[in-house]
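All protein chains but one are shown in place.
Entry: chain A
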Amino acid sequence: MNLPVIIKFVIDLLAVLLLALGIKGLSKVKSARDANRLAAFAMSLSVIGLLSYYLGTSGIAIQSWIWIIIGSIIGSLFGAILAKKVPMTSMPETVALFNGCGGMSSLLVALGVAIFPISSGQENFDFFKSLINEVSISVSIFVGAITFTGSIVAMAKLQGWLSTPVWTQSKVRHFVNIVFAVASLIAFFDLINGNTSSIWLLVIVSSLLGIGVTLPIGGADMPVVISLLNSYSGIAAAAAGFVVDSQLLIVAGAMVGAAGLILTQVMCKGMNRSLVSVLFGGSLSAQSTTSSGSGEYTNITSCSVEECALTLEAANKVIIVPGYGLAVAQAQHTLREVTKKLELNGIEVVYAIHPVAGRMPGHMNVLLAEADVPYEQLKEMDVVNPDFPATDVVLVLGANDVVNPQAKNDSSSPLYGMPVLDVQEARTVFVIKRGMSAGYSGIKNDLFDLPNTSMVFGDAKKVLNDLIGELKDLGVGEK
């Protein structure tokens, strides 16, 4: 072992250690921000390690430097600009876009190595000579392509650029996807047999497979898919690690792959969906509109913003249940103004956060944090559920399925078994909603029919603004 090898070895080891500590630290609120920086530092360290290794051994040609600099500057610049500009509400699609690009990178590396077998002074780098390299190239291309197209479709659907085509809800899509999968397998074996040109077939059919698998999946299940694709991009990185013979890549890729799988599992649990039904079941709304619970509402009480303000003024304890609708209306700042007024009046305000509130687990926390809601006021479901009977007013803002009592009472409901917030236990419940449309699941919400529930119809932001006016007139928070 000569010096550059030893140095690279030490740096790689250090980088793996720091990356592991980074992921670990990201799982605690206190250390999360430092941990993220630690991981970023570890990544730059690994780049320095790799470059210094090549400088110390084979040297790096001027031409290579030029291309390295071009690629780095363009990529980093776009990444940084997007990261600074994107609004917090579009976080899920941003993560999907970044993720897809990571997959694309792995795909390109494998493709480059496959088309132009690179030589090396040190080891025998003739890739197509060994089966292992062919397999790792194929895996890298297959997973990388699925990650890329799948993430792009997920992003487009979340942005509303793509809707779910009708045919993808029928059984035909399974057939289509199986055809793509079988074609990938054929291309894979053809490639191993030495037919290099079938690599393009592999690229095309695995890209199509990524689209075919993601396209039928409906809005509510999208976060699960993004998390799964995030795991895939880790696997693609690990596969690329086999292609270029880098342990660091394999470790880091494997860590991300495993971590992504755990997160996916957690999200599925929160929505009472299995991964299999997310991937193959089609969107929930398509199946369940005809099944149970689609009956008419019989006992809707609608009320004005003024009544709502009067009730709030008289309350001692208020729990806010924010949901996706709040995020869409970008009303988190307005909500914060309302709660500030209530707090000034001595009313206790708490936010009940369902595990899948918003569009991703933790997304609602981020949105409320953006509006300066104190961390201590965000209560998780298990903590806040026993508090509802002692609560005067519950404000449900743009949440629907997560407050549906059917999930507890009606065993025939598709929602049955999903953990929900027991808002109906409170004395008064106000549901702020644009209309009587159903939630993601397309299921009737029994909560709306209860005698202690009143509907306030209107856009969340507008209603909250009106509420601020009414509270002002009542002199709430005007001390």
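Everything below uses one rule, namely that contacts are C-beta pairs under 8 Å (C-beta built on N, C-alpha and C of every residue); 3 or more make two chains touch, one makes a residue touch a chain; residues count from 1.
Just so it is clear, contacts and distances are computed from a predicted model.
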Checklist entry - If you look up the hidden chain in UniProt, what protein name do you find among "Succinate dehydrogenase / fumarate reductase iron-sulfur subunit", "Multidrug ABC transporter ATP-binding protein", "proton-translocating NAD(P)(+) transhydrogenase" or "Circularly permuted ATP-grasp type 2 domain-containing protein"? => result "proton-translocating NAD(P)(+) transhydrogenase"
Checklist entry - Which of these, A:Ile23, A:Val456 or A:Val476, touches the one chain of the complex that we don't see? => result A:Ile23
Item to check | Which of A:Lys157, A:Arg273, A:His363 or A:Lys461 contacts the chain that the document leaves out | outcome: A:His363
Item to check | Given A:Val153, A:Val205, A:Val243 or A:Ala315, the one touching the chain that is not displayed | outcome: A:Val243
Checklist entry - Looking at A:Ser72, A:Ser274, A:Ser302 or A:Asn409, which makes contact with the chain not pictured? => result A:Ser72
Checklist outcome for this item: Per the touch rule stated above, chain A touches the missing chain via residues 19-20, 22-24, 26-29, 32-33, 35-37, 39-40, 43, 46-47, 50-51, 54, 58, 60-61, 63-64, 67-68, 70-72, 74-76, 78-80, 82-84, 86, 88, 91-92, 94-95, 98-99, 101-102, 104-106, 108-109, 111-113, 115-116, 118-120, 125, 132, 226-227, 230, 233-234, 236-238, 240-263, 266-267, 270, 353, 355, 360-363, 365-366, 369-370, 372-376, 378, 380
